[in-house]
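See below for the structure under consideration.
Excluded from the complex is one protein chain; the other protein chains are retained at their positions.
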Amino acid sequence: MALTGIQIFKLTPKKNCKECGSPTCMAFAMKVAQGAVGIDKCPYMSEDAIAQLSEASAPPMKTIEIGKKPFADNKNDTDASFKLGGETVLFRHEKTFVNKTRYASTVSTAMDAAKVDQILTDMAKIDYERIGDRMYVEFIAVDHTDGASADAYAELAKKAAAANRALILNVKDEAAAAAALEAVKDTKPVLNGADASNYEAMNKLATGADVVLGVTGSNVDEIYDTIAAIEKLGNKKLIVDLGSVSVKDAFANAVLLRRACLDKNPDRTAGYPTIANVAKLAPGDAHMQTALATLFTMKYGSIVIVEEMTYAQALPLYGLRQNLFTDPQKAPRIEPGIYPINGAEENSICLTTVDFALTYFLVSGELERSGVPCNLLISDAGGLSVLTSWAAGKFSAGSIAKYIQEFDIENKIKNRTLVLPGKVAVLKGDLEAKLPDWNIVVGPTEAVQLVKFLKDMQANGQA
Amino acid sequence: MPLNKKLQKFSATVRSVELGTGDKTTTLGGSNTYPFYTFDNPTTNTAKIGIEISDLGLAEEPDCMKEFYAGCETVVDMAKKAVTVEGADFLVLKLIGGDPNGENKSIEELVETAKSVADAVDFPLVVEGCKNVEKDSQLLPKVAEALQGKNVLLMSAKEENYKNIGAAAGLAYDQLLGAESAVDINLAKQLNVLIKQLGVDVGKVVMNVGSAAAGYGFDYCISTLDRVKGAALGQSDDSLLMPIITPVADETWSVKEASASEEDVPEWGSVVERAIDMEITTAVACLSCGSDAVILKHPTSIAAVASMIKALV
């Protein structure tokens, strides 16, 4: 808990010596409470006071590391883990969110081997790249069900670990947890099984194996109290399971905990990453799981567990996540290059626009809708919209001509028709002069008009 | 020691706007917390879902929608079927056929369609224009006139045509008015101010602050919705206290994740499932940051989003 100005004031020497740069100790204390100056500016603080204050100035939400990333996720560091938490704001427009939500599919001791294999195989199929990010199911939740033996659970954990994903061991049974940890602790899984009734034993297992401990409870107060009790035992490598009492409760837990730790008087005991187990909140209902996975991606789930991630779920969820975790100050950009659309090849017509992602998506969407094969040529226009980049001199006849040369377009594409965005029709003359072999056509001013425009060109034999 | 819950109370409340007449009305807006934050204050009114059909009938619809509306001969048949979908709170009729770059249907024909739908179903109704600014500024006032007494929401008045549409819908024929801006919070506010200055009752205005499909520049939507809600509630900004309606289906059904055929991308699996999940994810994301209502197309998406809303309040 952060200290208030008056609490800090009580720790000061109260001599108003001004050596800290503030006129009085009170003024200094108030500034420290605001975070405007550091406590070290006062030469007369006791060590005890400094210790109390440094505790209070730790990051409000902890960053927890789990698992080992599969090789392909991070080419430079084969042992890198997934970082979760460490967030500093409640809304993305305030500051970039730090550690993106990760997703998990579930295997369980209640499933037969064939089902487990099918889930693991299907999960592995979801693996693709989208604007520079690898999209795949990073975690596997391994559920222990009542009555399953410790050995069977350990075997299941081993099988899941062989799939080369990070693991969440959802287990309350001590013997099963111990057996599974023994089998897979080197993969740095989460031991997700502590609650008010068993946290001492679970904490012993987690610290013994040096893995992160998952904590849950029947309501937010119980979760909070259990975390506090485990912190007292000296363990702060924790993650909160938001629980499966109800959707409403799990959502409230997510928001209340995040809000408490990011408050101006941060409550660090509330500051841990979270697991939203939507498989348990809506068992057997894949569409409801899609809805809830979205909800907890938006509002404060660090790991979202579904029963079986499908491509249909992954495509929108991963796209959403990519948007959510971008820097709000920086316009997202598309790599310059040739983007063939509707099966375009070297004889298909060319269009060009800027590398601002929003423009690209709008334009490429409409081009796809037209059904006309075409090559979309994206040059480096500074990540700005058409008119802005034109005004900034970053989307000009010169820049387009240079791009055509640098990307060796004339050898890669035989078609010599290039459609310009209507908003920069003024470039036509210049461009014709710079690219004499090309037929420069002025396109529509709005993306929505592209469908008709291209269909008309096709009808006229121009595309 | 229990968690010290930092509950958030706002003095402002998003205005409640009632759509429809008689027994069949639905209320948009009315909350005074961030979406679904019932722990801050119990919600008196939940998020709403619209189901959309268009005057073009089934011609341009994907196969799954043709299947759902199988047996429907006319737009009126579709409307009758749409209003039976569980979870749908209002019907949205899009008059896409008016687009001069498309079918270019006459205003009379479109008004006739709107009227026949409104007469055939006893259900809260939203009528969307064709999105061509000039055509809509002619078309929507005529629709407003023809549907007098039905208390329909007309979408949308934009910066370029708010005077015509606002005067007709909001002043002359006492309908509800949609104010549309494209992910630009300052313009969203300005348009509301202009509409108010026109003399329209702000209690009858609903905002569409822009939308996108998840993954397609949706970051702008998130921040626009977050900031509009934040300013409306946190700063009690009267010019932003209108409920927000977001047309989701418009954006989601055309992206390649939702439309690429199974032959083209066999690894992606069922195109219907992809379209549904894209619609669900985008809708839930909008609702979670501030939309008071979303417009969807597929009954399965509507059911899923409705059950999530129900589970949260």
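Which chain is which? They are A and B, in the order written, and residues in each are numbered from 1.
Assume contacts are C-beta pairs under 8 Å (C-beta built on N, C-alpha and C of every residue); 3 or more make two chains touch, one makes a residue touch a chain.
Just so it is clear, contacts and distances are computed from a predicted model.
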item: Omitted chain (choose from "Fe-S cluster assembly ATP-binding protein", "Protein-export membrane protein SecF", "ABC transporter permease" or "Dihydropteroate synthase") - UniProt protein name; value: "Dihydropteroate synthase"
item: Visible chains that the absent chain touches, using the contact criterion stated earlier; value: A, B
item: Of A:A36, A:A162, A:A175 or A:A425, the one touching the omitted chain in the full complex; value: A:A36
item: Residue of A:A27, A:A148 or A:V245 in touch with the missing chain, whole complex considered; value: A:A27
item: Touch list for chain A against the chain that is not drawn; value: 5-6, 23-24, 26-27, 30-31, 33-34, 36
item: Chain B residues touching the omitted chain (full complex); value: 185-187, 189-190, 192-194, 197, 227, 231, 235, 237-240
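Keep in mind that, in the parts below, only the chains that are shown with their structure count from here on.
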item: Distance from chain B to chain A - Cα centre to Cα centre, in angstrom; value: 28
item: Chain B - residues contacting chain A, complex; value: 1-6, 8, 36-39, 101-102, 131, 212-220, 222-223, 226-227, 230, 252, 254-257, 259, 267-270, 273-274, 276-278, 280-282, 284-285, 288-289, 300-301, 303-305, 307-308, 311-313
item: Interfacial residue positions of chain A with respect to chain B in the complex; value: 91-93, 125, 130, 220-221, 223-225, 228, 246-248, 251-252, 255-257, 259-260, 263, 267, 270, 285, 287-288, 290-295, 297-299, 310-313, 315-320, 322-324, 326, 328, 332, 357-358, 361-362, 365, 368-369, 448-449, 452
